[in-house]
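Removed from the display is one protein chain of the complex; every other protein chain stays in position.
Residue numbering begins at 1 within each chain, and the chains themselves are lettered A, B and C in the order written.
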Amino acid sequence: MSETVIRTENLVHVYPRGEVKALKGVNLEIKKDDVVSIIGQNGSGKTTLVRHFNGLLKPTSGKVYLFDEDTEGQSVAEMSRRCGYVFQNPNHQIFTTKVIEELEVGPRNFNFTAAEMKESIERVVELMDLKDILEQHPMTLDYTTKKIVTIASVLAFKPEVLILDEPTGGLDEVGRQMLTRIINMMHDEGHTVIMISHDMDYVAENSSRVIVMCQGEVLDDNVPEKIFLNSEVLEKAQVEPPQITQLDLFLSAGKNEETILSVEKFINKYNAKRGGNN
Amino acid sequence: MANPIIEVKNYSYKYDGSDVIVLKDLSFTINEGDFVGIVGCNKAGKSTLCKSLVGILPFVAGGSWSGEIIVDGKSLNETRGSGVTDVIGIVFQDAESQFTQQTVEDEIAFAMCNFGYSRELMIERVKFAAEACGLSSMYDRSPYHLSGGQQQRLAVASILALQPRVIILDESTSQLDPIGRDEVFRLVRELHRQGKTIIMVDHNIEMLAEYADKILVLHEGELVAYDESHKVFTNKELLNRHSVRVPQVTDAALGLKETYTGNSGTPITLKEAEEYFAGLKGRGDQHE
Amino acid sequence: MLQERDYSTVLRSLSPAAKLWLAMGLIFSLIFLKNTYYAFAVIAISIVTIIREKQTGLFKLLMVTIVILFISMYGIYGTMAPNIMEGDPVAFRIFNLNFYTTGIAYANRYYLRVVPLMCALFTIFLSIDITDLSVTMCKAGIPYKYVFTFVDSFQVITLLRKEMEQIRDAQRARGLNTEGNLIQRFKAFVPIIVPVVANSIIKIQDQAIAMETKGFNSECKKTLYREIPAYKWNVPVAAFGIALAVFSITYRILVALKVIEPFISNII
Partner (left out) sequence: MNMNTVDSAKGRLKGTYIAIMIPIGVAINYIGGIIASSLSLPIYLDSIGTVIVAAIMGPWVGAASGALYNIVSSLISGNIMASMFAICNIGSGLIVGYMARKNHFKSITDVIVATVLVALWNAITGAPIAMVVYGGIDGNAGTNLMIAGLNAIGTDLANAAFLARIPVNLVDKGIASVIAWIVYKRLPDHLKTLNGSTIEK
């Protein structure tokens, strides 16, 4: 049983001017080596939920525990230090004139020593292949690179939890592959990744757990293999499984022993079947 | 007979003050009634191409070019880009930051005011465009209080009111949730059915495979492929070399050891795939 | 359903032009009539209207200014207005400070001019629809592009405000301290304002192109989509505003020429 990183108890959130509850009593537990994807339509409460994890929003009622500590009274800075949050639009984050300075912002805000900062920045530069653009003006980069830089600037202060808001939006193939590398690296180092995404292909292939949200409630919370089989929940949340899963569901006519979430698995499954048949 | 509405002839373009040639010697023709999908990774020149097709580049915003683009029989080199807006309307990615009016109906009417339409005609066209884009119930809303999908539909409506024959959508869906994305694609398909020529830049390969008849692949300013969707999307080797995915079902069909037969060859849409793989259906059960 | 608007009250139904004439009448009358009863009447009517129009939320902010003005004007002018002469009667004393009757009169003169105006203009202008106002401006001969700039300002503010909130949160998520001491809070300003500005300028380039495709620069004569609906009170209200202005000016001239005596309860 691995360690619990984030736990919410009856988390309710009502926005100051809203009458509707954006979150209606959410109970969740996120474990240390989870790669969690939160899916659902806009307005389902995904962003509201994760903004409680780094303190940008405070519960109207209920509790949020971060590493088993009650977060009530903790500042955004304290919580963000452990729970890094990458925003959807990279242009909302960049304010320096060089990529390297952008990477230094987080570590400096969190009072890293010079040595710590150097070490941690070297690590992200290496990992994300940023060496050639360190001296460039970040506002002149293309969208994908900008986005990678903003993820790097969060990783630079070594958070234990990485929250990614819509990470694949606007990314090209090259960017998606880089993103997968980052997620895998975080996972291998024993850290937690939480992403909010509309990109079902990506979610299906890259998460160990999927949370489906609809109108401020968690509809389902399971491994992706189970989630993408649950047509009732998917319909209610108005999301569609990846194309390949739909195809497999059609072919196996409901008698599924294993959910197919990637093309690779599909090929293996049906190649094996052919082999068996011959 | 196919009627060419946009002809691009040996067109190259570079931005002012930059040495990089962004579009390199492109030649292709888009016929009236086509639905063309443009794919390619970042920096492929997709947006530059879209802006060139309406003459913004180079004639309004500057830059250097060679070759020519002919829209509806008229060379942009001669018209310097004027008059194109009667034929082509373009919708950009970030719809929200392009709204300038206080309400949905004023936003739809904005372009018509600029072109000096009569008020009677405007009222008629606003009604038409709002209905076509499913915005009839929100005339009085502020454009900022719409959902992402509604905002994109409003952007389309404000162009549609001018009744162009071609509509270009430059990454209109990349920031939308699945509902919003489907809304936009459904709208575009409906417009296509009514005879509009559609040019759509999008990252969503599966959706394009389902909707577009032709696919144009750009890579670093060069035209890599321009053909029927089927031919392009089944050429996995070529697409992957230029960092473009193929639809999942196509990938699956190409990956299986044995090929199956369907009426339309290697599938690119879910529907085709269901038919194509029909032989596999229930095969596993039999085996058990 | 075209041009569906809220015309539920007289104030909302009035055309912007009628309101502007009315505002002009009020400005002239408050400056020239200098009548205490009139000033209080304007304040009272305005406040009743504000409550009926449910604008009290925003009015509270204006109230703060009104209270600051009250304290500053009566405090400063009451004790040391330029018209106070030695030996002037003292109206009352607070903490060793002499409040002179002449000083209070000086304060009255400005306070009872400014505050009724603030209340009345608040009611009138907040009920003007910006798009209607822009149509009125165009019809009054102001160039189309100027009017566009005016209307667009309100839209850009809405957009930038939304963006600013995102940007502030994005920076706080990287450890930006927005709640520390004064110096820390000053330092937090730059990481928020830089992306706000950079973002808006990046967007300008796209917006300019988008507007070009929508014919913003086309040379044909621009037309207007909105039409201000006719309303039976438009003409009477405008006429009242003009009459009020003319009356006030005439009155002041006649008083100055000593043709007539000022009304009772005149503010000195």
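Quick notes on this structure:
Here is the rule we go by: a residue touches a chain if its C-beta (ideal position, glycine included) is under 8 Å from a C-beta of that chain, and two chains touch if they have at least 3 such contacts.
The model shown is predicted, which means the values in this text are computed figures rather than measured ones.
Here the chain not displayed is in touch, across the complete complex, with A, B, C.
Note that of C:Ile43, C:Met73 or C:Ile104, the residue touching the chain absent from this view is C:Met73. From the options C:Arg52, C:Arg93 or C:Lys145, the residue with contact to the unseen chain in the full assembly is C:Lys145.
Here the missing chain is touched by one residue of C:Ile94, C:Ile157, C:Cys220 or C:Val246, and it is C:Ile157.
Within the whole complex, the absent chain has one touching residue among C:Ile94, C:Ile201, C:Cys220 or C:Leu254, and that is C:Ile201. Within the complete assembly, residues 95-97, 137, 139-140 of subunit A touch the chain that is not shown. For subunit B, the list of residues touching the undisplayed chain reads 12, 14-18, 21, 57-66. Residues of subunit C that touch the chain left out of view are 55, 58-59, 61-62, 65, 68-69, 72-73, 75-77, 80-82, 106-107, 109-110, 114, 117-118, 121-122, 125-126, 130, 145, 148-150, 152-157, 159-161, 164, 168, 178, 182, 185-186, 188-190, 192-194, 196-198, 200-202, 204-205, 207-209, 211-212, 216-217.
The rule is short, and it goes like this: only the chains that are shown with their structure count from here on.
Of all chains in the assembly, those touching subunit A and also subunit C are B. Per-chain Cα centroids separate subunit B from subunit C by 46 Å.
Averaged Cα coordinates give subunit A a centre that lies 29 Å from the centre of subunit B.
Taken together, the subunit A residues at the contact with subunit C in this complex read 51, 54, 56, 75-77, 80-81, 84-85, 87, 89, 91-95, 105-106, 109-110, 139, 153-154, 157. Those residues of subunit B lying in contact with subunit C across their complex are 51, 54, 56, 60-61, 85, 89-90, 92, 94, 96-103, 105-106, 109-119, 122-123, 126-127, 136, 139-140, 142-144, 158-159.
For subunit C in complex with subunit B, the touching residues are 1-5, 129-131, 148, 151-152, 154-155, 158-159, 162, 203, 206-216, 218, 220-227.
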